[in-house]
Each structure stands twice: as C-alpha cells, then as structure tokens.
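Left out: one protein chain. Kept in place: all the others.
What follows is chain A.
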Amino acid sequence: MKRKQLIAAFLQFLPEEAVLYETEELRPYECDALSAYRQLPMLVVLPRTEAEIIKILQICHAEQVPVVARGSGTGLSGGAQPHAEGVLLSLAKLNRILEIDPLACTARVQPGVRNLAISEAAAPYGMYYAPDPSSQIACSIGGNVAENSGGVHCLKYGLTVHNILRLRVLTIEGELLEIGSEAFDSPGFDLLALMTGSEGMLGIITEITVKLLPKPETVQLVMAVFNEISLAGEAVANVIQAGIIPAGMEMMDKLTIHAVEDFVHAGYDLEGAAILLCESDGMAEEVASEIEQIQAILRASGAIRIRVARDEAERQLFWAGRKAAFPAAGRVSPDYYCMDGTIPRKHLARVLEQIEQLSEKYNLRCMNVFHAGDGNLHPLILYDATQPGELEKAEAFGARILEICIEFGGSVTGEHGVGIEKLNQMCLQFNDAERNLFHAVKAAFDPQALLNPGKAIPELHRCAEFGAMHVHQGTEKFPDIPRF
C-alpha cells in the first residue's frame, strides 16, 4: 500500500492531528535518546485507545507495513528508532492511570504513563513503584516494560520484570493477549517475563498492572570516600557478604565526582578516587542497625571519610549529584557516549583498569558511574563530534568495553537494551544456535517480523560479518565462543 493510501486508511478512524506525515512533523520522532542514529519514519500515528491500536495493527499487518512502538523516546539504545518504510506507533496519548488499589498493592496504568507519575499517584496511599530508571521523570512505563528498565533500587527491589503483574498486549494481527493476572502467577509459560525486555519485538503493550510497595518508614544514606577505586569495590562486596542488601549502592570515580560537584555542588569530597553512596531503608530500628553496620564495614574496608546524611535535604543532595552524572558529562564535554554493561562485581577493579587503559589508547576521557550493588557499569565516554574521527573512536572504545564485559562473564546490556546500538556485541554474547532460538521466539509472536524489525537480535549474516572484523592476525578474539 502506498503511503497516501495508508494515511487515508488511518484517517478513517483517527483525527487529523493523530496522523503525522509532513517532514517537519516527523522530525521529532527521528531518534530516541541515542541521537547519533536518526531515521525519519514513513509516518507517525498517535492513537488514544486500544481499539484504535487494533485497527492500526490490522491495517499494517494486512499491508505488511513495519510497526515501531514508541513511548517517551528516552531509550538509550535506539530501540525506538523509526523504520523508513514503517509506521511509528506513539503510545504517548495512552497516559492515564486507570486504577490504584492500595490494598491489593497494585496500579493499573496505560503504557504512556510516566514512571514517576505512578509513584506520585500512589504517594497519598503511602506507596510507590520501585524500579526507578534515572530518566523516571520522563520515561514511560510501557517503555520500561519493553526494556526491562532498572535503576538505583534494583538490587533490593528488582527490575521491571519483578514488579509487574499483568499486561494487555496486542499481537501484530491485532489480537489481544492477556498475559499474567491480578494473581501472583498464571498457568502455562511465563510470557510476562518473555514480554518484559523484548524491546517492542513481540507485541504492543496497551495496559500494565504494576506492583506497588509500601513506602519505607525510614531512609538513610551513607557517603564514603576512598583513595582507591578498587577499595571501594571491595567495600561493596564486604557489605553484601555481611548480609546487608542496601536499597541503593552507587559508585562514582574521580572524574565524575569533579564534574558533578562543579554542576550540583552536592558537597562531595574532591580528594578521593571514588565515592560510594550506600542507602538503607526499612523500619527505623532496621535502618539504624544497618547504618551502624555499613559504617563499620566501610571503615574497615579503607574508607578515608564517611558521612551520614544529616537530614532528608542532605540525602536528596547527595543523590542529586549521582543522578546528575549524565548532564554533568554534557557540561565538561561537547558530546558523550553512555555505555551500559554488566559484570560480576568481583571483577570491578580489573574492568576499570582496562577501561583506563582504553581511555589512554583512544585518547578520550571516560567518566565511570555505576550501580555498584549489581555490577551495572555506565562508562561515559567524552568526545567532540566536531573533531573528525572522534565519534568513531568513541564508538570503538564503547564497543571494546562491552566486549570486556562479556569476557568477564557479564552482559552487553544491563538496563538500556540492545536496540540497534549493541547488535554487533550480541554476536559475541550469544552463539548462532542461541540467536536462532531468539528468532524462533520472535516468530512465535510475529511470524512476518513486522514489529520493530532489525532491532535487538542480530541476523546471522550480520554476526558473520562482525565476526570477520575481529579476526586479527589469524587469531580469533574469543576462540571459546562457538561460531559458524
């Protein structure tokens, strides 16, 4: 079907302002938060109801038109990058909180609802929604489900997959799947887990029931300064080994500390090589005892200074620094490239050492901030896109970091997703049989591969080409990884 006919078909049931096709209207949709990659969609539709989405999907399915779903567009891996011959399905208008049930500890929401808006709506009941990606002020819950988003609280309270109960999902044929339920489990395969983090490849989410948690009675934060980053890493292991699961445990290296302190004035110690923020929450007695223990462990692990936030305002200020790490990077460098890899925590020091060596090799600075509790690294590679070759160097640097994460038994993405950004590295993390099974899973939901094509799971030929790129002097980099 030609573009014009498709527009006409959509205008049969959508108002004019819900179908965008002029270039200037499409421009805001050409990328998500990974702005290095841009692509205008054929057209954008902004439905308001599930019924409208069903019709859109039925038309696209009948006409074999690709469909890319998009929430708030805050994704960092190009997962919502439009398809040139496809329809971009914005779910932004499905933004209502349908129900909050404080006794069941649930909220039923539409996919376009912002993550933070759920906690705000639950606050009068003394409850909140735990997964808190840094972009929570803007990101939508549908996108969180699509990417299985995490955040500071995930070590203790889990990722999105641990905090949702039920989804309404439309297949590409426009058929409704009710996945999960208001109960704690459902018969059959765990499709709720399969759908979470599937990057819009398996279905279109139209409604989500999330779990709410009671707000902890007390929250307290400890900030510790270390002279060596490896000591801070060991301190993290020591806290956990002692049987404490902090509500949040975040680390920043020296470059990051300086960048954010200039920006936020959080009162960070500029002398140390690393700052560790460690939060405890729970009943007052629980928190008091944990904070005592945490301080003792951090001291014994070599912290040179320890501060417990005096009050809620200071606690917020300490966090404000960590949460401003990304914009702070933007202040000290014209451009930055944010990576997202995960490693077993025990390898932290060695991985950071290798990142430092790469920083020298590529002559690019790298700020390291990470969710220390769960080994999720976010190296921010600083570069200047106006300098010829710097973007390519930053990308090569970033790719190498992900490869290191795999070498140390980790993953190429902890919370940002694969999108289009990490397709090559997926060829290293998974062998061809495993990737084939991913394609098979996709085929079970979307046999004609119309939903978000080209994302998340690389095609075999791409991996063959990528693999060939890494044969150096006849020696493969990862000989133990099966290839074809």
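Couple of notes before you dig in:
Heads up, the rule we're going with is that a residue touches a chain if its C-beta (ideal position, glycine included) is under 8 Å from a C-beta of that chain, and two chains touch if they have at least 3 such contacts; residues count from 1.
In this text, contacts and distances are computed from a predicted model.
One chain of the assembly is not displayed; among "FAD-binding PCMH-type domain-containing protein", "Zinc-finger protein", "Glucose/mannose transport system permease protein" or "Metallophosphoesterase", its UniProt protein name is "FAD-binding PCMH-type domain-containing protein". Of the listed residues A:A117, A:A329, A:I343 or A:I420, the one in contact with the hidden chain in the full complex is A:I343.
From the options A:E207, A:E261 or A:D374, the residue with contact to the unseen chain in the full assembly is A:D374.
Remark: the omitted chain is touched by one listed residue; of A:A84, A:A313 or A:A433 this is A:A433. Note on the undisplayed chain: of the listed residues A:E25, A:E99 or A:D190, the one touching it is A:D190. Touching the chain that is not shown, out of A:A8, A:A51, A:A385 or A:A443: A:A443 (per the contact rule at the top). Against the chain not displayed here, chain A makes contact via residues 101-105, 125-127, 147-148, 150, 154-155, 158-159, 161-162, 171, 175-179, 181-191, 193-194, 196-198, 202, 214-217, 237-238, 240-241, 243-245, 282-286, 288-290, 342-346, 371, 373-376, 409-418, 422, 426, 429-430, 433-435, 437-438, 440-445, 456-457.
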